[in-house]
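Note that one protein chain of the assembly has been removed; the remaining protein chains are unaltered in position.
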Amino acid sequence: MTEVQVTTETTARDLRELEELKYRYVRFLDTKQWDALGRLFVEDASASYGGGAYRAEGRDEIMSFLVTNMGSESFHSSHTVGQPELIIDGDSATGTWALNDVVIDTELGVYISGAAFYEDTYVRREGEWLIATTGYRRSFEYLVPISDMEHFQLTASLWGTGGRSSLVAG
Amino acid sequence: MTEVQVTTETTARDLRELEELKYRYVRFLDTKQWDALGRLFVEDASASYGGGAYRAEGRDEIMSFLVTNMGSESFHSSHTVGQPELIIDGDSATGTWALNDVVIDTELGVYISGAAFYEDTYVRREGEWLIATTGYRRSFEYLVPISDMEHFQLTASLWGTGGRSSLVAG
Partner (left out) sequence: MTEVQVTTETTARDLRELEELKYRYVRFLDTKQWDALGRLFVEDASASYGGGAYRAEGRDEIMSFLVTNMGSESFHSSHTVGQPELIIDGDSATGTWALNDVVIDTELGVYISGAAFYEDTYVRREGEWLIATTGYRRSFEYLVPISDMEHFQLTASLWGTGGRSSLVAG
């Protein structure tokens, strides 16, 4: 019975570590912490974005893709992940996740939003779980030009206002 | 103390299984995997949708309701669930969940979104947790005709584009 307990507890800890790996991934992405983000991938990781429309091989190419496409301070994003379905097999793991994302690019003047399901794989290296492959298929994605919402206002931005709202309250 | 430990570990595994049951439920719903979805309900399950506006009794009636209302390939949905508050009592359990959903029906030309809190019950049958009752009350729900957003574009669809985005990146 002791064996089973140890296995179970290890599993619980691994599940939590895999979840936090994914949560840090999207947090570093949305707050543009690129160096911290890069350290979450194995060197030979591969990534598929845009529901398979764009592919990047290796950590350097992945990071280059992300910084090029999401690095601008006019690019505001929220990548929300949840609904983890994780399977651990020794030092490997697979994960299915729901994604809901919103992008507001004030320079391009677009609002983009969508939903998808990720299928990731992870590997443990020197005791730490890292992303090996990541990719998703979109249930849907849509774009609305901001000019379609005549009185749209961006009322807070991590870059423009340090994350403070300009709305009046109280 | 061994008793308590076993109980606690069982509870942790049960909580995870109940979470994955709910996550599979919404994933199968949004990807229209109807057979897999049906197998998550007990045969005499009952469901309330639309915040109590529509009721279905029994797995067959529930599946008929879902396929009729969400089966069309013009119907794109994201049902996001999280914030589990679960209570397990032997082979029964209750769950409170937050729901945020988006529906885009390109044939009806509507965008519908809302938030709700689910109150579900679950039962364990032959070692597997299944949905016994499910229902929610909406905090709010709203509808906007897509024609109100003059240049709205659906840029990806699991059915129309195999989940790939048609947006240019890189």
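Labels for the chains are A and B, by order of writing; each one numbers its residues from 1.
Definition applied: contacts are C-beta pairs under 8 Å (C-beta built on N, C-alpha and C of every residue); 3 or more make two chains touch, one makes a residue touch a chain.
All values derive from a computational prediction rather than experimental measurement.
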Check the options A:Thr68, A:Ser92 or A:Thr161 and report the residue that touches the missing chain.
-> A:Thr161
Of the residues A:Ser64, A:Ser77 or A:Thr94, which one touches the chain left out of the display?
-> A:Ser77
Omitted-chain contact residue, chosen from A:Leu66, A:Leu86, A:Ile104 or A:Leu143 = A:Ile104
On chain B, residues whose C-beta touches the chain left out of the figure = 1, 5, 8-9, 12, 15, 49-54, 65, 68-69, 80, 82-85, 96, 98, 100, 112-117, 136-145, 147-149
At which residues does chain A meet the chain that is not included here?
-> 2, 5, 9, 12-13, 16, 20, 23-24, 26-27, 30-31, 76-78, 80-82, 100, 102, 104, 149-158, 161-167, 169-170
